[in-house]
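Missing here is one protein chain; the remaining ones are kept as they sit in the complex.
Entry: subunit A
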Amino acid sequence: MTWFASPSEAVTRLRQTGYLSDDAIATSVFLAGVLQKPLLAEGPAGVGKTQLAKAIAEATGSDLVRLQCYEGLDEARALYEWNYKKQLLRIQADDDAWDDIFAEEFLLERPLLKAIRSDRPTVLLIDETDKADVEVEGLLLEILSDFQVTIPELGTITAARRPFVVLTSNATRELSEALKRRCLYLHLDYPTPERERDIVLAQVPGIAETVAEQLARTAATLRALELKKSPSIAETVDWAHTLLALGREVLDERTVAETLGVVLKHHSDQQRAAKELGLR
């Protein structure tokens, strides 16, 4: 399957879903499709990593299968598991059922297996990979290299069509070199004010262009303050929604002071910003 015909086609089709790309996003997404390699999107919270996978699925009319990673995630939750309870009940009901209980109907399919077995075009989102334990990376490496799974009782299952794989990470820890080598890499960072203005305009219909511009510039200024938690794109977008709801047409000091809580969640960050921006 061809996912995208060219980087510029990726731009257009992602754009139609409301997702704004740039050279790096468009090129890496296009290449992940043609080279059939997983795409690792890494960057701070709220810069559109998860949204990118969703946009790819929507733009290509694919299913989205999501594996949310967390500490303690294991093979049974990520790949498959036998439904012991159901197996036991079957054996209790019928003593001769021993040969039947390792069959499809007792298999609990988890996201990785689901993405591999699907015969529909599928985007597999492995979200927040850095939250999972290091051992999970071994499992991912195995699966992402040949897209097949061996279930001893059922045999080897090979992907009929390879899913488009997007891994995301907040870089709370370094992912292993081996995993990184296997992936194409996309560093998603806070956007330039020009791009963020366009994202706000795309995500918040009805917002005035001048306000979007001021929001983007203010967000950039806030990020330069080295706060505990810099505002993300998601928060700039929320901010725009708030201003729209309040019917504010300009982002002046008073408005910023009143709505700063939407973008800055820590009290000390708010105080610092108020001081540095000369609010009050």
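The working rule: a contact is a pair of C-beta atoms (placed from the backbone, for glycine too) under 8 Å apart; a residue touches a chain by one contact, two chains touch by 3 or more; residues count from 1.
The rule we apply is simple: contacts and distances are computed from a predicted model.
A.B. asks: Looking at what's absent rather than what's present, what does UniProt name the missing chain, "VWA domain-containing protein", "Ferredoxin", "ABC transporter permease" or "Phosphate-import ATP-binding protein PhnC"?
C.D. replies: "VWA domain-containing protein"
A.B. asks: From the list A:Ala97, A:Leu184 or A:Val262, which touches the chain that is not on show?
C.D. replies: Within the whole complex, the residue contacting the unshown chain is A:Leu184.
A.B. asks: Among A:Val34, A:Ala103 or A:Leu246, choose the residue that contacts the chain missing from this document, as touch is defined above.
C.D. replies: A:Val34
A.B. asks: Across the whole complex, list the residues on subunit A that are touched by the chain not included here.
C.D. replies: Residues 6-7, 23-24, 26-28, 30-31, 34-35, 37, 40, 42, 84-85, 88-89, 92, 171-174, 180-181, 183-187, 189, 192-194, 214, 217-218, 220-221, 224, 226, 251-253, 256, 266-268, 271-272, 276-279 of subunit A touch the chain absent from view.
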